[in-house]
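Dropping a structure here in structure tokens format, bear with me for questions.
In this view, the complex is presented without one of its protein chains, the others remaining in place.
All chains are identified by letter, namely A and B, in their written order; residue positions are counted from 1 within each chain.
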Amino acid sequence: MTQAKKSTNTGPLLIIAAPGLVYLLINNYIPMLGIIIAFKNVDFGKGILNSDWCGLKNFEFLFKTNDAYIMIRNTLLYNLVFIILGTVCAIMIAILMYEVVTSFCSKVFQAGLILPSLISMVVVSYIVYAFLNTETGFINTSILKPLGVEPINWYAEAKYWPFILVIVQIWKTAGYSSIIYIAAIAGIDPSIYEAARIDGAGKVRQIFCITLPQLKPTVVIMVLLAIGHIFSSDFGLFYQVPMNSGSIYNATQTIDTYVYRALMQLGDIGMSSAAGVFQSIVGFVLVLGANYFVRRVDPDSALF
Amino acid sequence: MHSTNTSGDRTFKTFAIVFLSLLTVCAFLPFLLIVVTSFTSEKSIVENGYKFLPDRLSFEAYTFMLAQASVIFRAYAVSIGVTAVGTAASMLITTMLAYPMSRADFKYRNVLAFVVFFTLLFSGGIVPSYIMWTRAFHLRDTYLALIIPTYLMSGFNVLMVRNYYKFNIPSALIESAQIDGAGEFLIFFKIMIPLSVPVNVTIGLLTGLAYWNDWINALYYISKPQMFGIQNLLIRMMNNLQFLTSGQANGLVNVAIDIPTNAVRMSMAVIGVLPIVIGYPFLQKYLTKGVVVGAVKG
Partner (left out) sequence: MRTRSLALSTLLALTVMFLPINVFAADKKEPEKVVVAWISFNKIPDDMGAVDDAINQYIQKKYPGLNIAIDLQLYGPAEYNQKINLALASGTPMDIFDPLPLGAFVAKNQLLPLESLIDKYGQGIKKMVDKDFGPGVMKTTVFNGHQYSIPVNKGMALNLTVVYDKDLLALTGYTEKDINSLQDLPKIFDALKQKKPDVIPFAPISTGDTMLLRYLANKYEVDTLSDMSTMAGVVFGNSGKVVNLYESKEFAEGVRMMRDWYTKGYLPKDAATSQANSQQYFGAGRLFCTLGGYGGNQIGVAISQQTGRNIGAKHIVSFYFDSQAVNLVTTGIASNTKVPEAAMKMLNLIYTDEFVINTMLYGIEGRDYIKVDSHHWKYPDGKDANTVPYTASLCTGVLGSESLQYQPVGMSWDDVLQKLKDNQKTKRSPYFGFNFDTSALKNEIGAITNVYNQYIPALICGALDPDTTIQKLNKALKDAGIDRVIVEKQKQLDAWVKTNK
């Protein structure tokens, strides 16, 4: 009987899936053909389709530079920290949100969740500047001066920036990410908690034994997706927040900022496409690997 | 739904409130600075930087922006319209795609999962998308150009909804409906959607925010000022300002301009966020009901 069901429901299910699939085809897959631009020496006199192929030449600029190591290292490390720290913070916020029952408090906290994500990185960079600029910034005038410490030229010292950027990123995205976990927790059957409570389990026990395991599929998706983008970075965070200061490149140069700066004069469409393809392929391979690993440990949680 | 019993629980609850309060203050503080700075006199900003308690307050930034009030309100209307329509349409097709993917007895569920996921990683870039939308679909200078490209459905949302359907809606419900002879459409609309309020609200919120914050679609596809959304309008204005007051303008612009740049920048940030700040409390009713309180009944 199950077999008969299998074949009869495929049709209707495909119809239901159709609008979404059509959109993906048009919005995502057809333009994906544009990836050929990364492998062409585009001459608009001939048009994109008729331009000459040039193999991997457009990819060279990413590697034939001393900055290659720095930019790849920075991109990878920052993303790793963002994934780990970001997930922990988002889950923490989501779990704690459920403890707040007073409607006024919870309303205020929820508003606080999305507020940072509404402010664009450009504006954020001005706020950071308000804190860190040498002459009039908060930290120098209101904190360091009273303590008798010499003002620090923040935008010239690379060593502070890993901390600054991580703080800014977590500030901007933790609330937004926690919304996803809040929704996931909302879907957990309350009777499980009831049963645990009756058995005498306290809050903390409940969190570790019920909530966290139930959140596993969500965490897996979020982490796998983040791994897929592990070679990409938020341009606003790494270019605008540091105010494009050259002295701190060691801590703020990522693949995306390098590509932007390199192509400012050249405007080469093949090279910028190549950079994107490179980032995508690396991410893709890593996700395949990670997904394979997850599938072995917990097949249900795997992406596909 | 979690009742407090032991003192350990009470400590935990107190910790939660304290921690979240701190976080909320951190979230609001920069925004407070933005608002205060937008009401500060430009001279005061240049001499003393941004301050929570500035020397001189002034409305000059808003007077400057008010001169373009009609343009700003028009942009609000466009943004609100695009966000509302886009979010509604998006929620529909996202959930429709997620449903079959969540059914364990659907032959192509893994294929679809891969197809959806792949789009999150690879992209052809703006040039091929632009060529397609403008030459094949003629979307240039239409409102559809603000709704359809990119934001109408995100693979991420699809996967989230799929997960919710898979893990949070008991399959027993679906099976009993099938036994009763219900077709897939009926199951989808009568069972899946009503029982997935938390995730519906979530993707609605995320999509809504994405539409509201978007300024890129208008940058690429729209040239008619009447159709600019608020974020796009503000980015253009900010860029113009930046360009005029930077040293670069020397070669191109022959007349000097006097604008309270810093204060205006902050006032632009306020203007961009205002409708959401005003409208959010109304939306929150649904959020609290749907999400935090929980909606699945065994």
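The working rule: contacts are C-beta pairs under 8 Å (C-beta built on N, C-alpha and C of every residue); 3 or more make two chains touch, one makes a residue touch a chain.
Being a predicted model, the structure only gives us computed values, none of them experimental.
Q: Pick from A:271, A:287 or A:302: which residue touches the chain that isn't shown?
A: A:271
Q: Go through subunit B and note every residue touching the omitted chain.
A: 42-43, 46-47, 67-68, 71, 126-127, 130-131, 134-135, 140, 219-220, 223-226, 235-236, 238-240, 243-258, 261
Q: What is the set of subunit A residues that contact the non-displayed chain in the whole complex?
A: 42-46, 48, 60-61, 64-67, 126, 129, 133-135, 151, 153, 155-156, 243-247, 249, 253, 258, 261-269, 271
Here is the rule we go by: only the chains that are shown with their structure count from here on.
Q: I'd like to verify one number: the distance from the centre of subunit A to the centre of subunit B, where each centre is the average of its C-alpha atoms, in whole angstrom.
A: 16
Q: Can you tell me which positions in subunit B touch subunit A when the two form their complex?
A: Per the touch definition, subunit B meets subunit A at residues 1-6, 8-9, 12-13, 15-17, 19-21, 23-24, 26-28, 30-31, 33-34, 37, 47-50, 92-94, 96-101, 103, 105-108, 110, 112-125, 127-129, 132, 148-150, 152-153, 155-156, 158-160, 163-164, 166-168, 178, 183-185, 188, 196, 198-199, 201-202, 205-206, 209, 212-213, 231, 238, 262, 265-266, 269, 272-273, 276-277, 280-281, 284, 287-288, 290-296, 298.
Q: Within their complex, state which residues of subunit A touch subunit B.
A: Touch residues, subunit A against subunit B: 2, 5-6, 9-10, 12-14, 16-17, 19-21, 23-24, 26-35, 37, 48, 92-93, 96-100, 103, 105-120, 122-124, 126-127, 130, 133, 135-137, 141, 171, 174-176, 179-180, 182-184, 186-191, 193, 197, 202-204, 206, 214, 217-218, 221, 225, 228-229, 269, 272-273, 276-277, 280, 283-284, 287, 303-304.
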